[in-house]
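All protein chains but one are shown in place.
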Amino acid sequence: MSKIGVFICHCGENISATVDVARVAEAAGQLEGVAFSTDYKYMCSDPGQTMIKQAIKENGLNGVVVGSCSPRMHEPTFRKACQEAGLNPFMCEMANLREHCSWVHDKSEATTQKAIDLVRTLVEKVKLNKPLFSIQVPVTKTALVIGGGIAGIQASLDIASAGHQVILVEKDPSIGGHMSQLSETFPTLDCSQCILTPRMVEVAQHPNIKLMTYAELEKLEGSIGNFKATIRKKAKSIDEDLCNGCGTCTTKCPTKKIPSEFNTGLGMRTAIYVPFPQAVPNKPVIDKENCSYYQKGKCKVCEKVCPTGAIRFDQEDELVELEVGAVVIATGFDIMQPSGFPEYGYGKYKDVITGLQFERLASASGPTLGEIRRPSDGKIPEKIVFVACAGSRDPAKGVPYCSKICCMYTAKHAMLYQHKVHHGKSYIFYMDIRAAGKNYEEFVRRAIVEDEVNYIRGRVSKVYEENGKLIVKGVDTLLSAKPVEIEADMVVLASAAVANPGAEALAQKMHVSYDSYNFFSEAHPKLKPVETNTAGIFLAGACQAPKDIPETVSQASGAASKVIILFSKDELSRDPLIAVVNRSPAPVFSTCVGCFMCASACPYQAIGEELITNRQGKVIKKVAKVNPGLCQGCGTCVAFCRSKSIDIQGYSNEQMCAEVIALLNHE
Amino acid sequence: MSELIKKAAALLESKSVQVVIGYGKGTGNRTRTIFATQVTECENLIFDSRCVQNLAVYLTKLEIKKLGKPAIVAPVPVLRSILQLAVENQITESDLVILGITSESELIDFESFAAIETFLTTHKIEIEEKYTKTIDAIKAMPVAERFAYWVKELESCFKCYACRGACPLCYCTRCTVDDNQPQWISVASHPLGNLEWHIMRAMHLAGRCTDCEACYNACPMGIPIHLLTKSMLQDVADNFGSYGPSLDKQNTLSSFKPDDKESFIR
Amino acid sequence: MTEFEPKIIAFVCNWCTYAGADLTGTSRIKYAQNVKIIRFPCTGRIDFMLLLKSFGEGADGIIVSGCHPNDCHYTSGNFHARRRWIMFRGLLDMLGIDVRRIQYSWVSAAEGFKWADIVNSTVNTIRELGPYTEYEKVAGYLEKEANQ
Partner (left out) sequence: MQTENYLIRKPSLEKLFNDLIGGGKTIYAPKAKGDLALFSDVKTYSDITEDYIVTANSAKLVVFPRTEKLFSYHKSKEKTEITDAAGSTFPDVVLWGTRPCDAAAFIPLTDTFNGDYKDIIFNNRRERVFLISFSCSRSDEYCFCTSVNSGPGNTSGSDILFTKLSGGDYLAEVITPKGQLLVSENSDLFETKSEEDKEQQLAVVATRFNQVEIQAKLQNLFENPVWDDKSRACLGCGSCAYVCPVCSCFDIQDEAHGNKGTRLRCWDSCGFGLFTLHTSGHNPRETQGARWRQRILHKFLYVPNKSKIAGCVGCGRCSRSCPADINILDTLTSL
């Protein structure tokens, strides 16, 4: 006999403003099997939860429906409350009266009626709920961190320092990421490499961190606590154990004119190369695409000069399978190539560069050794124009979002320029200055006041070359919308931060969701910013959205702490919402006829065989069997099963049918 | 015919099989299935154009399994069903002996299911033009008229489940129509119950049906239910390329291609 | 006479469309009350029999929605679902069950606007098609005709 309690939440006024909550509670009270029904201002609050617990005890409720916000928000809250009152947590269901009703409809009779329908539907479902018990799964206490930028470095160090094994995978030959390319960092202007490289070394030396550079994730299977990752170790063409990093090969390599990725094309590198002097590991790789031997079959200079005989031309990509319990994605971001904005002349005029290129120019380790010189003729620019929002906040041609870091680094760039070219003049075209952050506004002020950077509020309409100068035409919208024209020597575009080109493919490999810009989606925008929708996979840094360094580091530590929490127990409790094959009385034993179409459809290879034997041990039937450790509860098998012999707990055939009937039949 | 009889008798004689499932003389001009367990009974085996019942249906029946290992007279439609049953793990090669037979009464040996598949590549399912025309004509009706047509056709269905009984692929221990937790579809024979039953039956055969027409032949009310499965076979071909059982390929519905095309999903 | 208010039931997956519909709510985008959602773990879980049941129970229209191809939380549930829908839709069409009454869609967790649009356009379509009287006549047979 069902004794269901129905609790309708006002959610302050979020629900009660458009839904007549009292009437919903009253209508619910009229439903067969409902023993208790009420409404309250904040069901999720402490008194609200206490009310539920008391009602369960006083009325002997064996099922609860909370009509409030989305179950994606508070299902765990209310299930826990039920559990505390002695009711199996899976006897609690939620009717989504806020996101799916009060927030999307105006106040009306129909809105209240819909709320009643939703509650009735869940009441009918909960009547068929069965007490379920969590599944215990062992946890592999090794974390996989993908991406060796500052986010991945921080996460790896934190997890490793907590005593767990970390495998750090980086696609490039060295860790360091974008941060290693930066000159100084805002708002303190401390040298990026000075603060980063000790961390990189720490990673290399940490006993708990296994570093795999020049490697990428090939495949990820399994689930939280027990993933199986396949890593492709790209052939470096060297034996890392033998190589001592002397650098002879890189100096002797005859192919020297390859634009350096690290120097954003402003410098050159060889075919066998270490991306930058402080690289970790400081061992070269051969870029097969540009190596004479690989391309033309001749050369092998490096092999000849290598004192340790570490060159391996026959090395092939290697696939390594790893068992890991958690994954941190820290794959970072990329810079939008401003070629979509012909008006800025990027690509056409050598002296129109991106902000990241400017970082390399300003960097002491850069191609100009820190002197600001024009790429075209090496002259020191007298006048320099910075264009903020070159692609950001531009739904038409760029991206609609704010890239967040540009305001600050543009101010920094102008400042660095002023510090290095004392007589130079710098101009910044901007839309708004977004300098929210500790000491950020002060930093921008300093640029304006102390370093006399000229901020012009307005957009640049055209950049063209005339007599060796870059004519920047724009408008100053702050005072009188008057046109501005600047004869500049150099133009720096603060191009938008975008997702990595491989982000979408990676997301699909890992089955995590991503947004329309291909940034990875967090599980909850506020309360679960480092989790993904896939349990056991966490996010750190700019792969989720553009971020500056302190924010990236914070999130990386956050993700690390989530991993550490996961690893703090030997076993993991999993939701028991998994598929099961039915049992029926002998001589049938199960209505499953063993066609195993479910097994071929299962995305997780979670369905195997079970032999049913009689008392003499003779096999009488072969039926499907679900491995509870592998089943993720998608229910694809359930919809497949013609004889309805496999069902999913929590979304059972009976429950779903009851919902359909209840939803469509009302007085 | 004597070839078939000789071969069947030899199989029983040598105790290679315990029963031969084949066609024999029935009432009037009909044929019926015979289950020869004695050498002498093999004399009654016949094969001609009237032998259309799909004998593969007996391979999964409890009563027949009890008789022991069977040899089965298998014209092309039966071979297709055997292969599909193999795909669905209902039979294994060692479970039976296949007495393959062409429409010209030539015997063919099949050492393996794979050999059946090879043979069937030259005997592909083809939907006869008379059926494609009827299907096209039905599909050309305005939607309400089409619905009325089927409601009318299904009116005489009294749910004897002969269609289910005769189908070699309806081998479930418990049919979903008999599952009342939940009551998936109306058990009763009324317009809704009949419609739901035939939709369910057809959907459960989607991508599995081998077009033997046993369901239609079995229907005591002559309802053209085979048009539904034939129409679905066309849909399989149109959307997923090929149809017909295959050991390598998975069933149409338990497999997919990431680039399966659809234009109706927004 | 009051305007016909279609009864529309929506079968959606938990990870994309349900979340997308949550986003519609968080974004306060308005849509018609006619559509009510039932939550499934995955479109792969959505049995065609439930769609059939919905018409039998008096639905005028149905929305089925889940993750975009390649975005399935469970990798491939939606791919399986898509094949099933293709076959089911073909069968219903053959039977003269108006396939315009079932709207299939992919709505991601980020597509709050799209969800509202799917709901509103489906409501409009069903409003134009009117109540599903042909099916109701079949389904409500026992209510109306005395017997047989």
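Just so it is clear, A, B and C label the chains in written order, and each chain counts residues from 1 on its own.
Following the convention adopted for this analysis, a residue touches a chain if its C-beta (ideal position, glycine included) is under 8 Å from a C-beta of that chain, and two chains touch if they have at least 3 such contacts.
Because the structure is predicted, anything quoted here is derived from the model rather than measured.
Chemist: Decide which residue listed in B:T27, B:S49, B:S94 or B:T121 touches the omitted chain of the complex.
Modeler: Touches the omitted chain: B:T27.
Chemist: Return the single residue from B:A114, B:A148 or B:A162 that touches the missing chain.
Modeler: Among B:A114, B:A148 or B:A162, only B:A162 touches the chain that is not shown.
Chemist: Of A:P131, A:P277 or A:P587, which sits in contact with the chain we cannot see?
Modeler: The single option touching the absent chain is A:P587.
Chemist: Please pick, from B:E63, B:E129 or B:D259, the residue that touches the omitted chain in the full complex.
Modeler: Looking across B:E63, B:E129 or B:D259, the contact with the absent chain belongs to B:E63.
Chemist: Applying the definition given at the start, please give the residues of chain A touching the unseen chain.
Modeler: Touching the chain left out of view, chain A contributes residues 30-32, 584-588, 661-662, 664-666.
Chemist: Touching the missing chain, which residues of chain B?
Modeler: 26-28, 30-35, 53, 57-58, 61-64, 156, 158-162, 164-166, 174, 178, 183, 186-190, 193, 214, 217-222
Here is the rule we use: only the chains that are shown with their structure count from here on.
Chemist: When I count C-beta pairs in contact, which pair ends up with more: B-C or A-B?
Modeler: Between B-C and A-B, the larger count of C-beta pairs in contact belongs to B-C.
Chemist: How far is the middle of chain B from the middle of chain C, if each middle is the mean of its Cα atoms, in Å?
Modeler: 33
Chemist: Could you tell me the distance, in whole angstrom, between the mean C-alpha positions of chain A and chain B?
Modeler: 51
Chemist: Give me the residues of chain B that touch two or more other chains.
Modeler: Chain B, residues with two or more chain partners: 176, 184, 253-255.
Chemist: When you check chain A against every other chain, which residues touch at least two of them?
Modeler: Each of 601, 640, 653, 657 in chain A touches at least two other chains.
Chemist: Under the touch definition given earlier, write down the residues of chain A that touch chain B in their complex.
Modeler: Chain A residues touching chain B: 584, 588, 591, 593-598, 600-601, 622, 640, 642-644, 653-654, 657-658.
Chemist: Flag every residue of chain C that touches chain B in the complex, lowest number first.
Modeler: Touching chain B from chain C are residues 48-49, 52-53, 56, 69-70, 76, 79-80, 82-99, 103-106, 118, 134-135, 137-139, 141-142.
Chemist: Over in the complex, which chain A residues touch chain C? Could you list them?
Modeler: 70-73, 96, 98-101, 103-106, 108, 110-111, 113-114, 117-118, 121, 508, 511, 513-516, 521, 533-534, 577, 601, 603-604, 632-636, 638-640, 648, 651, 653, 656-657, 659-661, 663-665
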